[in-house]
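Left out: one protein chain. Kept in place: all the others.
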Amino acid sequence: MEKLGAQFPLISISMLIPTLGSFFVVLLPERFTKGISLISTGITFLISLYSLTLFDFSKGDVVQFYEHYPIIPELGISLSLGLDGLSMLMYLLTTLVSLVAVLWSVRDKQINHRIKEYFLWFLLTESFLIGVFASWDLIVFYVFYELTLVPMLFVIGIWGYKLRLYSAYKFFIYIFISSLFLLLGTVSLAVQHYKLFGRFSFSYFDLMNNDYPLGLGIFLFMLFFIAFAVKTPIVPFHTWLPDAHGEAPTAGSIVLAAILLKMGTYALFRFNIGLFPKVVAFLMPILVLWGIFSIMMASWFTISQKNLKRFVAYSSISHMGFVVTSMFLLNLEGFRASIMEMFAHGLTSASLFMIAGFIYNRLHSFNMDALKGSAKFMPLFAIITVITAYSSMGLPGGSSFWGKFLTVLSAREYTTQLALLVIAGAFFSVIYMLYLMKVLFLDTKEESRLVHFADIRGFKLSAFLLLVIPMFMVGLLPSLFFNIFDMSVKKLLLYVMHKLIGG
Amino acid sequence: MDYMGFLIFLGVMLVLSLLLISLNSLLGPKTPESMEDYPYECGVPLYDLSAQSTFHQGYYLLGLLLLLFDIEAAFLFPWTVVYKHLGVFGFVEMFLFVFILTYGLLYAWRRGALDWQFEEEVFER
Amino acid sequence: MEGLLSALIIIGIKILVILAIVLGVGAYLTLVERKVAAHIQRRPGPMVVGWHGLLQPLADGLKLLTKEDLFPRYGNKFLYNLAIVMALVPASLVFAVVPFGPEFEVFGIRVKPILTDVNVGLLLFFALGSLAIYAIALAGWASNSKYALIGSMRKAGIVISYEVVITFALMGPIILAQTLSTYSIVQQQIEQKLWYIWLQPVAFVVYMFAMLAETGRVPFDIQEAEAELVTGFTVEYGGMKFGLFPLVEWYVETLSLSAIAVVVFLGGWSPINIPFVGFIDPLFFLGPLSPFVWFVLKVSLLFLFVLWLHWTLPRYRIDQITSTAWKVMLPLTLVNLVFTAIIAPVVWR
Partner (left out) sequence: MELRDLIGSIEFPKMALIIPELIVLLTGFLIFTLDLIFKRANYRLYTWISVVGYFMAMLYIAFNPSLSGSTFYGLYVRDYFSSFLQFFMILLTIFVLAFTYHYYKQKLSLYREFYYILSFALVSAMFLASSYNLITLYVALEGVSISFYILTALLRGDFNAKEGAFKYLILGGLSIALASYGAVFMYIYAGSLDLQKILTYSGQNKDLLILGLVFFLIGFAIKIGAVPFHFWLPDAYQGAPTPITAYMASVGKLAFFAPVVRIMPLVQEHFAYAWVITVGIISAMTMLYGNLVALVQKDVKRLLAYSSIAHSGYILAGIAVAKAIGLKAVLYFLVAYALMGAGSFLLLALLERNPQWENRMEEFSGLRFSMPWIAVSFMIFMFSLLGVPPSVGFVGKALVFTALSFDRLWWLAFVMILSTGISTGYYVRLVVLTFMKESSKSIKVESSFAEKVVIFVLTLSVVILGAVPIIIWSFASQSADILFKR
């Protein structure tokens, strides 16, 4: 892949600003904390928007803003940062959601102690996440991938709800152990590169040239896949997620659902498909069916939840199923669907968690029975809820529509039966959303108790708006977003096909 | 061959000593009495049939010191014999060795390893 | 074959001579001691058996032989008897490395009046000396009596301490002589025209102390301590078995250690030595016998010196004895060693 060197270390700067902010948070007294956090995340978001203007869309497949600092030359490890179309989108999502999370936390009732630490962890998370999406060196990727665990461990464990310690523990253990497989896989790739070319390299660009016998390829693929399947999560590996998402504070859930899950799918897309094209082609049927299975199972799990947060968490799993399914369909529509769904889900799931958190602030419960009809008395909030729910459901005009639609389209390229299966999955995901809407709007219970709620306003409203507006943009103007990543997706597809035919 | 005389002498002495041991039982009277082989003490029945129980740990300390110094002496003997040929190098080496040895002795002395018999008993009140 | 036979005969004769010394002279030394002690204390001593008690040792021996053979009830029989063997054999074997005089020629055969002239003679002496500790420890342990155990432990502690001292004390002369062979040491002294006592007075004094301690002579006879311990570790032995211990300890060992002292410090069989002058031999009229006479004379003098000390001095406590060994004797010998190493080149010339 080609690289376009950066005139100015834009990505490093945008990684450094939150870190710098976190330093100030530690050093300065507590009353400055929230301001500093808002400013640094805001600046980072603005930088990401600015970088979007600098981004050369006609060369979406080229890695732009490329920076390269060697770490261990002998082993070919270097801090190489850069953005291609796909990373650009994720980078945007990261900065946006981080800003939203901080905005939300400013007025969150749950965050009433150890405020400095809380914002410190969020700022650090943002830095690490940018690192994850921008790094082109597998070891550096791994470093950031692991590092995001630490802040989340603390966020869940300190500011979470009742079962927070158990959940934090479980979250950390699941992800950490699974990512050890990733570490083994990563170094094995470098060793394979050494055996083929006589030098170690962890650079993505070099590793793409590797060639494997099918057996070894499947082995390495599985090492990567286990890690990302747990992170994504795909159904049998998902059990950490409801606990972690359910017990985390609202902002934590936002970051977890909107970005951390995307790390898994992003990495599946980038590494499992990019580095093992032959293996993916070989395993494609299994992986696709697995994805569909994941959608259906997760949907059923979702409907049976009583806890609103766990409900939303399970819905994330089913959405991730779409992402995985469409990704492994290995055609242009599939890839596009997958990435659009990632972005869209980032927006909607964040919004859904905020809704849950908002209601909790009012009612101090996540129990669906207790929430019945609660949206009725807060008109602004109700509107936002409806928009979010429809977006999530995949209604045309909503953000998830393109993901689901294109998935069906790309499945149809193989067989109609497959497309029908996908549609069945989509159908289930509609059911649980409708169920949620029904609970929030149609059911009623002791109305008099609910009337006194104040409607949403101020920081929280702005946080919602930051998510709802892009939702509309995705739904109504999809070409804006397709433009960002289309080139790189096409390039990847070409590469995969080339490998399949040529190799 | 040098040691033949020594070995013969050893054999002779062994035989002789065995002879001397057995002479009593050959020549002496045999008048068994019930208490004649009772351990020599004050004449009251023994409180404790075995005397081989414990003894002062100072003896162990002496044993350890002997081990240390005898081994070091074993190192010094070859040196003493060839010292004439070693010259200044040999002197320095030996001096260091003896120096360390002396240090060990001083340490033992300083820590009271040499006054073990009648150390003051401390009674905690 | 003939060489071997004659060698065997010579060895046999030497062994007989040594045995005569060990048992005959050793036994008669009891009388000497009693007499000397008596005269020091202004009393006549044994006077009944024979003229001035000359047959007293024989009578004692007979008495010891005709005692009943007893064995302590709770003891260990094997170790009990082994202790005696371990006491007698090493102590006597020391005489194997004692040179009684210079090489001479009888009937055309050259004879060295030393049983085993090996180049590690002194090492052999140290080894045999260390074995004596086993006899003591075993005797006390096997008897299984409190007095015996305490006595044996004390004695073992003393022997252990002074073993080290003796070893280090003898290192000075070895440096000067550059050999471990007892015969050669004497030869070296004659060649260098110097008794090593002149250069090693400290070592000699220390050696003498160690000798007193090893043989359990006053002032270091705490293990016997008749008043407290009823002859210490031998309390459970009877008859000849009892007789052997003092024989070995007081006489055989004293003799052998004196002999070694004479060999190492006093020039062995050489006549009187005056530094820077040489040897003066007042006994020149004895001809070839004079070296032997000198040797016997020196050993006897040392022995009498020990007896003299024995009957004049009080006794020390056990901790005083051992701490003397470690705190005074050992540092002295170490200093002496370094000192010798410095002056040795002068002696070698």
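Order as written gives the chain letters A, B and C; numbering starts at 1 within each chain.
In this section, contacts are C-beta pairs under 8 Å (C-beta built on N, C-alpha and C of every residue); 3 or more make two chains touch, one makes a residue touch a chain.
Just so it is clear, the structure is predicted and the values come from calculations on it, not from any experiment.
Student: Among the chains included here, which ones are touched by the excluded chain in the whole complex?
Tutor: A, B
Student: If the hidden chain were put back, which of A:Phe65, A:Phe181 or A:Trp290 would touch it?
Tutor: A:Phe181
Student: If the hidden chain were put back, which of A:Leu54, A:Val191 or A:Leu380 would touch it?
Tutor: Of all options in A:Leu54, A:Val191 or A:Leu380, contact with the hidden chain holds for A:Val191.
Student: Can you work out which residue in A:Leu149, A:Leu241, A:Ile254 or A:Ala463 touches the chain that's missing from view?
Tutor: Only one of A:Leu149, A:Leu241, A:Ile254 or A:Ala463 touches the chain omitted from view, namely A:Leu149.
Student: Just the residue numbers, please: which parts of chain B touch the chain that's not shown?
Tutor: On the chain B side, contact with the omitted chain comes from 82, 85-86, 89, 103, 106-107, 110.
Student: With the missing chain put back, which residues of chain A would touch it? List them for me.
Tutor: 71-75, 139, 142-143, 146-147, 149-150, 153-154, 157-158, 164-165, 168-169, 172-173, 176-177, 180-181, 183-184, 187-188, 190-191, 194, 200, 219
Here is the rule we go by: only the chains that are shown with their structure count from here on.
Student: If you average the CA atoms of chain A and of chain B, how many Å lie between those two points?
Tutor: 82
Student: What is the distance in Å between the mean C-alpha positions of chain A and chain C?
Tutor: 97
Student: Using mean CA coordinates as chain centres, what's the chain B-chain C distance in Å?
Tutor: Taking the mean C-alpha position of each chain, the two centres sit 16 Å apart.
Student: Which chain B residues qualify as touching chain C in the complex?
Tutor: 2-6, 8-10, 12-14, 16-18, 20-21, 23-25, 27-31, 36-41, 49-52, 55-56, 58-59, 62-63, 65-66, 69-70, 73, 76-77, 80-84, 91, 94-95, 98, 101-102, 105, 108-109, 114-118
Student: Which residues of chain C touch chain B in the complex?
Tutor: 7, 11-12, 14-15, 18-19, 64-74, 81, 84-85, 88-89, 92-93, 96, 115-118, 123-124, 130, 141, 143-150, 153, 156-157, 160-161, 163-164, 167-168, 171, 174-175, 178-180, 230, 235-236, 238-241, 244, 317-319, 322-323, 326-327, 330-331, 334, 337-338, 341-342, 344, 348
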